[in-house]
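Note that one protein chain of the assembly has been removed; the remaining protein chains are unaltered in position.
Chain naming follows the written order as A and B, and within any one chain the residues start at number 1.
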Amino acid sequence: MKNEWPLWEIFIRGQHGLSHRHVGSLHAPDAEMAVKNARDVYTRRNEGVSIWVVEAKHITATAPGDKGPLFEPSESKVYRHPTFYDIPDEVGNM
Amino acid sequence: MVEVDKQALLQFLLRMGDNTLVLGHRVSEWCGHSPVLEEDIALANTALDLIGQTQLWLGYAAEVQGEGKTADDLAFLRDAWDFRNLLLVELPNGDFGRTLMRQFLFDAWHAIILGRLMKSSDTTVAEIAEKASKEVAYHLERSADTVVGLGDGTQESHDRMQAALDYLWPYVGEMFDSDEADEQMVAAGISVNPATLREEYGALVGRVLSEATLTIPESRFAHKGGRTGYMHTEHLGHLLCTMQWLPRAYPGCQW
Partner (left out) sequence: MYAQLVKTAGTGVKSKEEMTEEERAFQDKIDRDIKIEPRDWMPDDYRATLIRQIGQHAHSEIVGQLPEGNWITRAPTLERKAILLAKVQDEAGHGLYLYCAAETLGVSRDEITEMLLDGRMKYSSIFNYPTLNWADIGAVGWLVDGAAIMNQVPLQRTSYGPYSRAMIRICKEESFHQRQGYDAIRKMAEGTPEQKKMAQDALNRLWFPSLMMFGPSDKDSVHSAQSMAWKIKINTNDELRQKFVDQTVPQIEFLGLDLPDPGIKWNEERGHYDYTDPDWTEFFNVIKGNGPCNVDRLSDRKNAWDDGAWVREGLMEHARKKAAREHAAE
């Protein structure tokens, strides 16, 4: 039987109020140990207030080949960005 | 308030500080040699916490002693008979299983006594305990999980953990031993009678070891002599030879 510990992806909330961010990976036999290992490996310098772990095989990702159809259509929708609109200075901050 | 006997307080502080000093040293011996990187890093964290606690306990001990010494002087320039650590923590690491079993048996006691010391009448003691207890709560969680994982793992890991427990158990009883210095600490409200920790310890250790499918040896026999300094194991001398060599070979240097 293969005994290599599964790979886990580690997400850490750096400060209160921020989103969790991917910081790296590690190996652990199960989720509880993955959390503990993440604490020891990735928060040695006081980097976190909360940890998420996800076994790497459970992550579903976009395929690199789909980059065009998935992400390029939004490039042309400039009207979603605030800088698209001209507001006269007299109106004040908006 | 009861007048605190300085010698008794010093004994108490050395007992706390020598435990963390000697165990921190033992755990640091693993660095670079653990079964897996994640464990290597975790063990180093434990050792670092213990070294930090040593600086606090022995720093305060040196202050109470009042001879102008430092924590380093106490760590590096005392001989074996002056050490007041439990025999348990000076035992050699053995395999990874024995190291983690020793860690768990110590962590359980350490967590319980620190909980009591947070209410110490001596504010310095209470402050050190407050800081240390957060670190030790994690040590205990981690060592308990590992003892359970290895006890209830493969047949081989189970057998090795049972052997570790059989070897180490006779060194547990010393934790609950007490003498006149302890009585004075109790009277002054600085510490507690070690015997009063036994029940909580028994419940905690019993629960974890049973989850680990391990059997606590029936014999209540306990080796003693560490916390009084009367009779250490042969192992402590070798540990000190290594640890103290530089400052003793080149006295008076700044490092």
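Here is the rule we use: a contact is a pair of C-beta atoms (placed from the backbone, for glycine too) under 8 Å apart; a residue touches a chain by one contact, two chains touch by 3 or more.
Fair warning: this is a prediction, and the values are worked out from it, not measured in the lab.
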Given B:72, B:127, B:166 or B:200, the one touching the chain that is not displayed: B:72
Per the touch definition above, residue among B:23, B:64, B:150 or B:165 touching the missing chain: B:150
Where the unshown chain meets chain B, residue by residue: 21, 25, 28-29, 31-41, 44-45, 47-48, 51-52, 54-55, 58, 71-72, 75-76, 95-97, 146, 148-150, 152-154, 156-158, 160, 242-243, 245-247, 250, 252-255
Touch residues of chain A, complete complex, unshown partner: 3-5, 7, 23-27, 29-30, 33, 41, 44-45, 61, 63-64
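Just so we're on the same page, only the chains that are shown with their structure count from here on.
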Cα-centroid distance, chain A relative to chain B, in whole angstrom: 40
Contact footprint of chain B on chain A as seen in their complex: 5, 26-29, 32-33, 36-37, 39-41, 44
Complex contact set, residues of chain B against chain A: 36-38, 41-42, 45, 138, 141-142, 145, 149
